[in-house]
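See structure below.
A single protein chain has been omitted; all remaining protein chains appear in their positions.
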């Protein structure tokens, strides 16, 4: 017991990090996890694209979004029903519609066939979120909420683990190991995708932004772990005009997936209007990504 | 609902942050919360010192520590029973002794009269931790675990809220507002202390360290909130020889309290041996602090 | 006089930065400088690639490198003759060979036709460096050496201005304005290329690295200035295996050029052996870049 935290401050390659993360560490350089979620394969040549609004505002908007992104070629519908609120005061309406948000996501899934990824932040809500989604998202603020990681792991559901906005790669991989440990105890394959979403930085180039997309972490993580590593350029840049270049940059860096915030009417988005792309912009972005993916031997078409 | 997160990326003084944190914001420049926990007053001239080991390893060590720090003049005994483990693999012994750790803290309290501050990280354990402590600590990794903040707030217990190691002052104050909201609903005074514990930085000056003690946040927070603001130089520096200068610097910066990691035998400490001070070092540190506190019109003596 | 530095701490979009940089600011969204250096066009569809060793070690190695990178399709030969040395103690041999380094670069140019870009760090050496190169490089450590910027600007030579490793975009653009002001006084077009080379960050993912390639700065700078913006993934990653993904990411982000460190025998490189690519690696990297450039409507072929 005495030793295992003694290294807590060490950098990733100071000690043999692989000993700390026996389940998520690679066995050999080509080792990458490959698994399907709702018919979408992670870890192979496909670069799955998850798109949708920050918040599931109502049934109409989520269905409209789902149909449009499906037509553009997205693989997953993302949308927040239960979400962390930095600011504690919200209208009653917000709290009333959270479970409804999950139902609306299910309607959108039925209409389009798109699997659902949505966040869970409360152990007490894992069941209801799990029943209404295909992949559970752990948000940046909960990356080291070890109780949540363990309980989410116990469901055996596929998990998308966002990187804490101030966390090291080492911390991130250890958080993934918590989930992997539960998957392992269930005797199943680890189905975990890591998602870089921007780290706090003084180099954001806009007064309203706080994050810098850390693309070096993509090859760095892929050197150590067999888990797929994706990025979320929308939250990182916090500025829609920069999402497209950082999305293409992510593909160049070798990202194994992308999450993009899309809204049918960005100026009216309930949350983060500055960073979300319109349905038309998203369609153009998918078109722009395809040849870049092909140029590096990947694809956006399942 | 649409507007309240639109400002999420703004810096503290871009918009009127006070509107976002009506309960923890100051009403006037001299406004500071003043309240007693276990007979120790926060927010007044006293600079309460919380000392003790990272982990309550056994009854003997915690009682020995408590007696010694009491004799040196500490005001609180700190010690971790339930603690976040970055690394998921621990001996069975670790898991067996966690509830026992709370009992050992109670023994130490009975022997010395020192009130107890200890971390809670699991909603399911709030009751047992609350019963066995005088002040609940929310750790850096859970600063934005809003479910935990709310549930801890509902107990009405005094809370020490550590700053997330990558979090902005704005995020930190909004997290405090979550707790304050529950205290307010209970019709009681807000009893919340903020604790700066180091932020991730590339300027740590040791390969094994990751954090920089952000002392500018002390006056910055005190400008905005009436809550007392303390510091934890042990976790920030991660290196015992630098704890003493950063402890004195904290007093100079106007800190309203200090948390210091103390262990009867640092080289054998279960966790973080490099940062903890011995009982003898702590005694000397208390002696060093007293005249500095006096020089700025504060005191270490209740 | 009173006002112009009052904004010194402001972020880029807090005030109208364009008023501070009248010469390097864009006039309209499509405004981009286009100019040729040694027959290589910057600011158009071509993505010029500058390759070569950190240090010009001897004639043989630089000629061999030049021939090889020319065959692979590079557009510029880079190589350091006069270089900043973080560490003041060097063998006499180092100081003796610096002016010779410039001569060796000229031999390599004659053999291959590749134009030369090399650093100048001393006002007293501007003449000799200018005579022996096609483009003058200002290094990261001298980005705010305003005396050097002005004197280099007075030569009227094309300049590649590296970003200071801790500098803001605002500082970088103002440094470029110093050079532009001299070009303007000479009545000539501004011939300045900006080069992002990694910023200090706690998120480098290797104990031996200090920098993170800031790709968000590429669209951010291009939003404000008409100057071409390139990247140097070798210095940023400080680790050869990550150069290739960050090089492709740079193209995705819209970089207007690339600088890559290449050495005929990396393990024996005099400086930075961990980050430089071999001639064979560089040849493969050029092959990998071509389809990615084509996928976004750019080219590597003049």
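Every chain is named by a letter (A, B and C) in the order it is written, and numbering of its residues begins at 1.
Following the convention adopted for this analysis, contacts are C-beta pairs under 8 Å (C-beta built on N, C-alpha and C of every residue); 3 or more make two chains touch, one makes a residue touch a chain.
If you're wondering where the values come from, they're calculated on a predicted model, not measured in any experiment.
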item: Residue of B:23, B:157, B:217 or B:276 in touch with the missing chain, whole complex considered; value: B:217
item: Option from C:72, C:112 or C:167 whose C-beta touches the chain left out; value: C:167
item: Contact footprint on subunit C, counting only the chain that is left out; value: 1-2, 4-6, 8-11, 14, 20, 84-91, 93-94, 121-124, 141-142, 144-148, 164-168, 171, 174, 177-178, 181, 199-200, 207-210, 238, 268-274
item: Subunit B residues that touch the omitted chain in the full complex; value: 10-14, 168-169, 199, 201-208, 212-221, 223, 236-237, 241-242, 245-254, 288, 291-292, 294-296
item: Residue ranges of subunit A at the interface with the undisplayed chain; value: 200-202, 204, 207, 210
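The rule is short, and it goes like this: only the chains that are shown with their structure count from here on.
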item: Centre-most chain, if every chain is reduced to its averaged C-alpha atoms; value: A
item: Chain whose average C-alpha position is farthest from subunit B's own; value: C
item: Whole-Å gap separating subunit A and subunit C, where each centre is the average of the chain's CA atoms; value: 34
item: Geometric centre distance via CA averages, subunit C-subunit B, whole Å; value: 47
item: Inter-centroid spacing, subunit B versus subunit A (mean Cα positions, whole Å); value: 32
item: Per-residue overlap in subunit B, given as positions that touch at least 2 other chains; value: 200, 207, 210
